[in-house]
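Left out: one protein chain. Kept in place: all the others.
The block that comes next holds chain A.
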Amino acid sequence: MLSRRRCFAAAASRIRPLARAFCGAPASGAPRSQDHSHTKKVAGVKAPPDVLDVAIVGGGMVGLAVACALSNMPLTKHLKTAIIDSNPALKSRGYLDKNSTPDSRVSTVTPATISFFRDIGAWEHVQQQRHAFFGKMQVWDYTGLGYTRYNARDVGKKYLGCVVENKVLCNSLLLRLKEELDDIENVIYPTRLVSLTFPLKSRQAGMKPASSEPLSIGHTTEELHCSNLVKLDLSDGRMLYSKLVIGADGSKSNVRQIASIKTTGWNYPQSAIICTVEHVVENDCAWQRFLPSGPIALLPIGNNFSNIVWTMSPEESLRHKSMSPEEFVKSVNHALDFGYGPHPRSTALDHYMEQFFSGIGNTATSTKECFEVPPKATGVVSERMAFPLSLMHSHDYVSKRLALVGDAAHTVHPLAGQGVNLGFGDAAALAKVIAEGVSVGSDVGDLTLLQRYEKDRKAANVAMTAVLDGFQKMYSVDFGPLNIVRAAAFHGAQYISPLKKSIISYAMGDKKWPLFP
């Protein structure tokens, strides 16, 4: 895997950390900000730029989760926080309609994520909107040689996960944030980041010229206080200073690029197509079938609707996107049933394995469950969207006064729906580290502090990235002996109960490491 590593140099940064904020005028954004301060002067009062503790760039699911977690903990609720995002959805102040057609962008949230949402008080808002728990999962492959059924009862839980539309997750976090903050309008900056200016690494070097300059040229106390902070120029001409900038702006993170943090990764020769389909009956199980071109997943989203995440070659995805809805539904049903190969059947080998492994630990209840055929889709009810898949991992998650979370730090193959769960794990860990820092009086932008977040998350994220990449690679080859190995792995996962429980716990986010009990 490492041999295929390719480094993408971060795109040229717009503004290098070039100067103390108040010393040289930064190249871009400066004219506007000058205009801005000018207008304020004309108005009579020169309002100082907003000075924040935490500036979150990106108000998506993970960025909002960080803000929500910070506003919920007694140690961090006093921190002055801002969310910078121009998405109009952040203006929403009410519940989303439960009876509308589900959006095609959904996330499978794990029990670990659900308990994080409960801790920060956002889960009750999710429960008021559309969500679908599932307690069963079936994974099989096209060769017909093996299948695995997982059941929440195997690990003594009521459910394995919950499928929630991304917009519902965002909205729930937003509503929770509104409950916690009286002035949410002042916290959300409906604008975009233009540039970031980091303080010079050696502050002393930065301070020396100031001491030789006459102090009468208008350096106010505020400006001096800002000399050690990150300066953010916004597209509406406003200027912010912050002790800590959190990059939650997705896989193409502007913050990451400006900070010149390098990444490792590659594009998969695959695209994913997502959409919402309708059934005659309600679906209560998550289904995933590995096809030669990649996995197809059918996830329940409630009200007889399911979500499709189908990985295939980019050409195929274009074809599937443009074909008629009837043809597409036919294609989906084909892919989830007899297409590409037969159904897996129980054989004498299975009985032997079951008997053999039942001696090891308690038999998982799902071991005796037979293969089932997923419910037929009767129609596609949303737009079909296709997007290319890639793996990306940032070399660093933190630098001085900067932390990256979620897709800005790592993107993984969506085959197990783990991406956003890793992001929420980042949000929870970062908020916890910030709270620990506040408790011992640390500067929230202190690198030593932020490195504890990086250490906590990097290993877990790399492990999950590697597991999912391994899956992708394993299924990208159709080769006889490998098919048998895969089938053996399926049989192992189906019949070896400790292994099965271990896999379930890892996928549910209860465990940090795969396989080790």
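Methods note: a contact is a pair of C-beta atoms (placed from the backbone, for glycine too) under 8 Å apart; a residue touches a chain by one contact, two chains touch by 3 or more; residues count from 1.
By definition in this document, contacts and distances are computed from a predicted model.
Undergrad: If you look up the hidden chain in UniProt, what protein name do you find among "Radial spoke head protein 9 homolog", "DNA replication complex GINS protein PSF2", "Small ribosomal subunit protein uS2m" or "Ubiquinone biosynthesis O-methyltransferase, mitochondrial"?
TA: Its record in UniProt gives the absent chain the protein name "Ubiquinone biosynthesis O-methyltransferase, mitochondrial".
Undergrad: Among A:P74, A:P88 or A:G156, which one is in touch with the chain left out?
TA: Within the whole complex, the residue contacting the unshown chain is A:P74.
Undergrad: Which of these touches the unseen chain: A:D50, A:E180, A:E278 or A:D443?
TA: In the complete complex, the chain left out is touched by residue A:D443.
Undergrad: Could you list which residues of chain A touch the chain missing from the display?
TA: Against the missing chain, chain A presents residues 51, 74-78, 202-204, 207, 210-211, 215, 219, 221, 224-225, 227-228, 436-443, 446-449.
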